[in-house]
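All protein chains but one are shown in place.
Letters A, B and C mark the chains as written, and numbering starts fresh at 1 in each.
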Amino acid sequence: MTKGLKVAVIGGGSSYTPEIVEGFIQKYDHLPIRELWLVDIEAGKHKLEIVGALAQRMVARSGLPIEVHLTLDRRRAIEGADFVSTQMRVGLLEARKWDEHIPNQYGVIGQETTGPGGMMKALRTIPVLLDICRDIEELAPNAWLLNFTNPAGMVTEAIHRYTKVRSIGLCNAPIGLQKWLSTKYETPASHIYTEFVGLNHLHWVTRIEVNGADKLPELLDKREEYSGKNVPASEWDADFLRTLGGLPSYYLKYFYMTDAMLQEQLESMKASGTRAEVVKKVEDELFELYKDPDLKEKPKQLEKRGGAYYSEAAVNLMESLHGDKRDIQTLNVPNGGTLDFLPADACIEVNCVVTGQGPLALPVTQVPEQAKGLIHAVKTYERLTIRAAVEGDRDLALQAMVAHPLVPSVSIAKQLLADMLEKNRPYLPAFFRG
Amino acid sequence: MTKGLKVAVIGGGSSYTPEIVEGFIQKYDHLPIRELWLVDIEAGKHKLEIVGALAQRMVARSGLPIEVHLTLDRRRAIEGADFVSTQMRVGLLEARKWDEHIPNQYGVIGQETTGPGGMMKALRTIPVLLDICRDIEELAPNAWLLNFTNPAGMVTEAIHRYTKVRSIGLCNAPIGLQKWLSTKYETPASHIYTEFVGLNHLHWVTRIEVNGADKLPELLDKREEYSGKNVPASEWDADFLRTLGGLPSYYLKYFYMTDAMLQEQLESMKASGTRAEVVKKVEDELFELYKDPDLKEKPKQLEKRGGAYYSEAAVNLMESLHGDKRDIQTLNVPNGGTLDFLPADACIEVNCVVTGQGPLALPVTQVPEQAKGLIHAVKTYERLTIRAAVEGDRDLALQAMVAHPLVPSVSIAKQLLADMLEKNRPYLPAFFRG
Amino acid sequence: MTKGLKVAVIGGGSSYTPEIVEGFIQKYDHLPIRELWLVDIEAGKHKLEIVGALAQRMVARSGLPIEVHLTLDRRRAIEGADFVSTQMRVGLLEARKWDEHIPNQYGVIGQETTGPGGMMKALRTIPVLLDICRDIEELAPNAWLLNFTNPAGMVTEAIHRYTKVRSIGLCNAPIGLQKWLSTKYETPASHIYTEFVGLNHLHWVTRIEVNGADKLPELLDKREEYSGKNVPASEWDADFLRTLGGLPSYYLKYFYMTDAMLQEQLESMKASGTRAEVVKKVEDELFELYKDPDLKEKPKQLEKRGGAYYSEAAVNLMESLHGDKRDIQTLNVPNGGTLDFLPADACIEVNCVVTGQGPLALPVTQVPEQAKGLIHAVKTYERLTIRAAVEGDRDLALQAMVAHPLVPSVSIAKQLLADMLEKNRPYLPAFFRG
Partner (left out) sequence: MTKGLKVAVIGGGSSYTPEIVEGFIQKYDHLPIRELWLVDIEAGKHKLEIVGALAQRMVARSGLPIEVHLTLDRRRAIEGADFVSTQMRVGLLEARKWDEHIPNQYGVIGQETTGPGGMMKALRTIPVLLDICRDIEELAPNAWLLNFTNPAGMVTEAIHRYTKVRSIGLCNAPIGLQKWLSTKYETPASHIYTEFVGLNHLHWVTRIEVNGADKLPELLDKREEYSGKNVPASEWDADFLRTLGGLPSYYLKYFYMTDAMLQEQLESMKASGTRAEVVKKVEDELFELYKDPDLKEKPKQLEKRGGAYYSEAAVNLMESLHGDKRDIQTLNVPNGGTLDFLPADACIEVNCVVTGQGPLALPVTQVPEQAKGLIHAVKTYERLTIRAAVEGDRDLALQAMVAHPLVPSVSIAKQLLADMLEKNRPYLPAFFRG
């Protein structure tokens, strides 16, 4: 323990890397990292070098004894690691573009974490993650794998069901809500209690207490205030919200106001292309900045990128695991007996106490009847998708697609599936074996 | 027991009545009925007299000692009954017309047993049934209530949750499948084993064994053969069906091929009006026939009406309850521990052994993953609808409407709800109290 | 199907064999057996020949085309069988003697189906049964294994947990109760409904309806009437019984009146030796009878042996499985969701509908609170014993022994275990490997 921790970041060439590096520097006292390994694939080498050099400059400026390693050798990065973090994107933004674009062509929501787009991302990503897990099982069996890779719920569930790796799925939404509440009520996060029920990107916040007072009714009335940056701005219906039983994740707009959201997607596409293309531009600009040899800290512009607090969530989690801190964090973990209508091995997003031996899911004190059907419908799609990804099975993929509440019929599902599998051919070897 | 049984038929003026009378006559040896009370409301008096007179002629011809009573006094009919059967329609076919028509105007499936239409029918029917149950609790506490009134699943669940009446929900679909298989394979029903999983009008038949041989794969390949008479004829997709894990109820077409079914509804509406209007014509013709004083048996034309085997299902169930027959029938009963993802008090459609003390649900030997989300989504809508009906609560009604998989968004749900509640105002006193 | 069934009886040299042969002859119309294979081990060859010859004479007299084969080649007997039945005794009556005698020496109940004796019998028997199952998996994968071998609950559970063989555990107690009620109330068994809750030799009969009337209270008041032949006669306490919530299995006397039962065991031992020794004498006499070449039917004296109705239970079960009869029988099968406090794979004794694809457990309509702790305590002992038997693990065996409610302390458990393992050394190779 005296020798410090080893952390491997898979997808280290990501534009997010400066954020996590900043987090490591700030938390060094509680999370003494000795080796930080940024690892990427050949195609990402150029970006890895740019952002890796920035990371090295940041650490150098801090004066801390952290070694920053850049490598394409994943196994070397993983070997003996205490923590592995993933923030990668199989197929890059090009694949995301099609996740968003093809469904839209059929009048269906195009989104990279749910619906047909999320399914494709899962099919591309899960086999790669399971492959990484084989390395972890062999080279760092005690490591914690912090998975940020979307769709984080499905990816984490796949890891739990098909490997022995100790893995936790993470999203920035819960910490984002905490920050927003903390600012709004001018009180530290420790005086706020929020209870999450549901799945990743499909949660309801069923309790919000600030300094012991129930603020949920008040917040359900101020619906305009909470809206995610990567979700368009359609307005919640006030009557509906009042009796929903919980503050909805902004991703729930795709389900509750599908028509308006689709309209916005089509208009936004016309105006500025897919969200993937917008992000691409932001990223290109960021890497231009990163190249500046005088830049030695995380640039302000990174915040526009959308994944606010991702690194803070990650560093907090590592700190609590390392220090057996026993604080409450909202994480993606296997259900156990928490939601009595889902299987024990289904991953859910839920409050956990983070101990040195891992997270322990807290019981949910209420589950709105309203939410159950939708949670189970999406979980059904998730479980079928996971099996389809692992088995490379088109029949299961069709059943998964049909099971998704945003897919309107079997006939559209068939067409979507055919088009999208074809477009993703390079990233889906299991589906194109014969 | 020597004195014979008393049966009360609520909605005795229905065009179906000759069928159930025929059943009682044929099964007299095992189900010795002494008194048959046909009861209806003032508005149905004329039809009650016509069909009641036919019933009396049928019994007279049989020479059996069954008394047929016609009455508008529900309490007298119920008092001391061994069986109460319901086959009524609150709001008559006029209300059904709007159940079907209004959703169509918003591009939504219009159907009287599911979706917005089914919800309205539930809101109209549940309070009336609960009222009948208060009479049964008082006047015939040991009676069995056989509920055919649609939406049968929701109505039966409401009775179980809000009264002490011993009630069983019945549908003709399971017996219809048995009959069809029996004909197709030229084997008696007792050599066929079918296992139903799901809810009323939302089931999957996950096992079909004929003379011990598994016929499910073969049947999933002959999808054109099974299609309900009251559901239009859109074709199942062969690839989808093959791996669905069970023969789907034909009502599942509304969920799996929503677009095509809606198209058919719109076209059929244009051609011949709503299904309600078609049925109205058939009924008028039937009552013309019934008036004929020389008619002393069930006329052939009744079979066109659509509810084939309803009376056979009812008489079979009464016979097994009366005779402690312990045969297997597919019924709507509380879930208990059968489906581990639904509450114990949720009504499901499932195989039961019918004993003298009531039905005992058999365990389901498999539940296709594919079906779980949809079952739970519809059950969520059902449970919210039941509470809305009992409490007369518009907020719950909105949540219920939104929760239904066939309703595309909150904004459409709000408009649908407003229009449909208004149209149903005469039948929804609880919603228009203020 | 036209060619008739093949049945293999493991332990075919048992004195019970004439009973099952009689059953096959009587039920031939519904259970057309072509080949009956009686198989035994070398040590039982002599008895096999005697009883086998009697079986052949019985069949010859019936004129039915059943071939009776005697063999020591178990694999040949099993190959292609439709049914395999086991009625064997590893260690013979000699081992049973010690099961009964050693615990008595420590002031503990000595019984061959529960307590330390039952545990030893399980440790001896389970490995042999699992070995037989390997043969069945290979040579008759579709066969049904009917297991009568005690402790039937544990043995059946072991088979379900460690093999793929389709197995059902059987006991004569449920059919015995039916027979007794049928005689007592002068009504056919089909007019009687009994509901069993619990484990093999540890059940409560929580519902007894005769011609639809609840007879349980009346029967709880006539406690003297039901007492098993192989259990001594200590009297139930009337006050206790009245509110027990169910008619107790007579084996429950060992738990509820341990002191009196132990006293009786000690006295009976003094007077006539262990029950094993008594049985040995009866058996010797039976085999003397069996030798008579003029004997061509089951001799009356067999009924004294104690296992009344065993063969009737077996033949009934085979008939229902073969004919998809769907009647209700009380069997030992995996719990599934029946008792919500036991694991799904724990075997319980419960009413089942017997279909052609196997038994389906019926839900229990009530479980007396009183029974839960004892059921779970004994199931805990059973599960630990099963694991100990499979793994040959002394530590688990000690934990199992301690967990049994009839074992008074860890220190006595240790001594008992040491003595009894040593005495059983020839039959417990897994425990004496080193």
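Heads up, the rule we're going with is that a residue touches a chain if its C-beta (ideal position, glycine included) is under 8 Å from a C-beta of that chain, and two chains touch if they have at least 3 such contacts.
Please read these numbers as outputs of a predicted model, since none were measured by experiment.
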Report, in label order, the displayed chains that the undisplayed chain touches. A, C
Looking at the full complex, which residue from A:Leu362, A:Val390 or A:Ala430 touches the chain that isn't shown here? A:Leu362
Pick from C:Lys121, C:Arg275 or C:Arg383: which residue touches the chain that isn't shown? C:Arg383
Touching the absent chain in the whole complex: find that residue among C:Leu244, C:Val353 or C:Leu416. C:Leu244
Of C:Ala53, C:Leu92 or C:Ala260, which residue touches the hidden chain? C:Ala260
Mind listing the chain C residues that contact the chain we can't see here? 237, 239-240, 242-244, 256-260, 341-342, 369-370, 372-374, 376-381, 383-384, 395-396, 398-399, 402-403, 405, 408-414
Touching the absent chain: which residues on chain A qualify? 191, 193, 207, 209, 212, 324, 326-328, 336-338, 340, 353, 355-357, 360-363, 365
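Note that in this section only the chains that are shown with their structure count from here on.
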Just to be sure I understand the contacts, which chains border both chain C and chain B? none
Could you please state the distance in Å, as a whole number, between where the Cα atoms of chain A are centred and where those of chain B are centred? 45
At least two partner chains per residue is the criterion; list those residues in chain A. none
